[in-house]
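What follows is an incomplete set of chains from the complex, kept in their original frame.
Chain naming follows the written order as A and B, and within any one chain the residues start at number 1.
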Amino acid sequence: MPDRRFYSVSGPFTLAELAEVAEAKLLQAESGTRLVRDVAPLDTATPDDVSFLDNPRYADAFRQSRAGACVVHPDRAGGAPAGMAMLVTTTPYRGYARIAQAFYPDPAPAGRPTARDAIDATARIGDGTEIGLGAVIGARAEIGKSCRIGAGVVIGPGVVIGDHARVGPGASLAYCLVGAHVRIFAGARIGEDGFGFAPDPRGHVRVPQLGRVIIGDDVEVGANSTIDRGSGPDTVIGDGCRIDNLVQIGHNVRLGRGCVIVAQTGISGSTVLEDHVVIGGQGGLAGHLRIGAGAQIGAQAGVLRDVAPRTSVGGTPAMPLRQWLRQSAILARLARKRSD
Amino acid sequence: MPDRRFYSVSGPFTLAELAEVAEAKLLQAESGTRLVRDVAPLDTATPDDVSFLDNPRYADAFRQSRAGACVVHPDRAGGAPAGMAMLVTTTPYRGYARIAQAFYPDPAPAGRPTARDAIDATARIGDGTEIGLGAVIGARAEIGKSCRIGAGVVIGPGVVIGDHARVGPGASLAYCLVGAHVRIFAGARIGEDGFGFAPDPRGHVRVPQLGRVIIGDDVEVGANSTIDRGSGPDTVIGDGCRIDNLVQIGHNVRLGRGCVIVAQTGISGSTVLEDHVVIGGQGGLAGHLRIGAGAQIGAQAGVLRDVAPRTSVGGTPAMPLRQWLRQSAILARLARKRSD
């Protein structure tokens, strides 16, 4: 269930209503008045939740799911467990996206500005904490002791920040829980929407991003870097990580302890770094990978597969560092020979 | 003619004055008192405008142009149409840059701050729109209904934003017309100067950027991404595009409908993407290219040539995806063999 500090749920909706929203057909027509209260992934869904099956990888989870309803492709509806209502459509991810929008609509505008405090009356600020000029602190935010929040920083509703944190000018934090002794530099963007949508030639359909960013203790996030919040699971940055400037970290990424990410690196959604991984500048990692503890990824490498612990890789597509160096040498020799 | 919502023109200037500004020689000395009222490209210039010829690619446009005057290299002055005055210099782009600065000087500072409203009195804000704390809305800006403008957002003079838009904290928009249902995330920079100057060992000369950014409906622009305004033509983002974080889009780039641009991609000036192009993370596109509809460009690819519709490319320099995969495989085999 999405964190109620950040997300309030609409509904409940009947299955008939959801079928209409999803442009799907409810196979169990007799269940049209049944109520559904939330969205959830297949493995954690309860009979009150609606889920979806898009990627065949999750077929097992589908068969074992306790979800009350599921958006599926007609070809897969046959494998449903007993009691699960089927919302059938040829574009199940799109259907799910529309249902998730119904449960979690974009927050409505509050209307024309009225007299408000830059620090919301319900926010809690620890002793000895400095709030810079022009900073805006949202409702129910909690900031620890002895922090320095820079000028023009924007901290969203419900955000929690530990003691002795430092946030540079103009940074913004939303949908996140941040540890102690964290240093976030100017212009960093924590907790914006992940890049999530159901691609569609008629118009891509936004998938509400319902997770958070969890940042451990003693983490640094460089200037103008971006860390998107999770789509449902969280994006997690382990204790002691050092993230340089202009780094992009996608939704649901998990970094272990003490990872070092040099400037302009990009880590795609759902990739996991174990402890003490190091990535050189401008490295790029595909999504859904696992990078083993202590692995070293060279500058500008393009990593398309898992990397074993304590190995070094380089090149695009990335390969063991020694192999990449050898390739570069061989190719240079070939080029010299042919030009004789 | 540059959009008068954003640019006010100085002048008129005599040809003699412009010759001095451009450090050029006016071939038709008798025309020194003739007045010129604006700058324009060769193909749209009128007898009241001054234009320039630098790239030989535009020699035809030069011969057919109706421009009243033109900055040219002495070697090319011979091809001028009748009635066009010649401002001759060995560095015509530099000369033009100085003339354009004369017509469009950087806006003068308004002097020390006085009591002003964060929302300018001449701005129009639609019903139900929320303006965040510390946001600044410039003169004559128009923001539609039911928008959410985040804390600390800066919206420049004359900017137009459609209904139901959402702009994240600390973003800034200038010189742009933005559609409805657009979502611009925190820290995005829309409408800054393109990277335009006449290179010169004595000091590069800035070329005033006189175009706009036009953003269609239902577009998303990710956190800390940058979209420069056009140099004279516009930079255009088609309906339904999805642009991820930390993406750079250069001046005069045109994106068709529904394009998907993954994080940290860079698109150089004047490149055109037709509809539904997809670019993976950290992709790089050279300038002045055409990428066909539905083309797919791999992560980290470096595209130096046009890409045909519905093809997939990868690698640097980019090539058909299958060829790139084959190359990678062959090279890996070679490296293994030589190391035996």
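As a convention for this text, contacts are C-beta pairs under 8 Å (C-beta built on N, C-alpha and C of every residue); 3 or more make two chains touch, one makes a residue touch a chain.
Keep in mind the model is a prediction, meaning the values are calculated, not measured.
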Note that 2 identical chains are shown, then give how many the whole complex contains. 3
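Basically, only the chains that are shown with their structure count from here on.
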Which positions of chain B touch chain A when the two form their complex? 119, 125, 128-134, 146-148, 150-152, 166, 168-170, 183, 185-187, 218, 220, 222-224, 239-240, 242, 244-246, 258, 260, 262-264, 276, 281-282, 299-300, 315-316, 328, 331-332, 334-336, 338-339
With touch defined as at the start, can you tell me which chain A residues reach chain B in the complex? 106-113, 116, 118, 134, 136, 152, 154, 156, 170, 172, 174, 187, 189, 192-193, 195, 197, 199, 201, 203-204, 206, 224, 226, 228, 246, 248, 250, 264, 266, 268, 282, 284, 286, 300, 302, 316-317, 319, 323, 326-327, 330-331
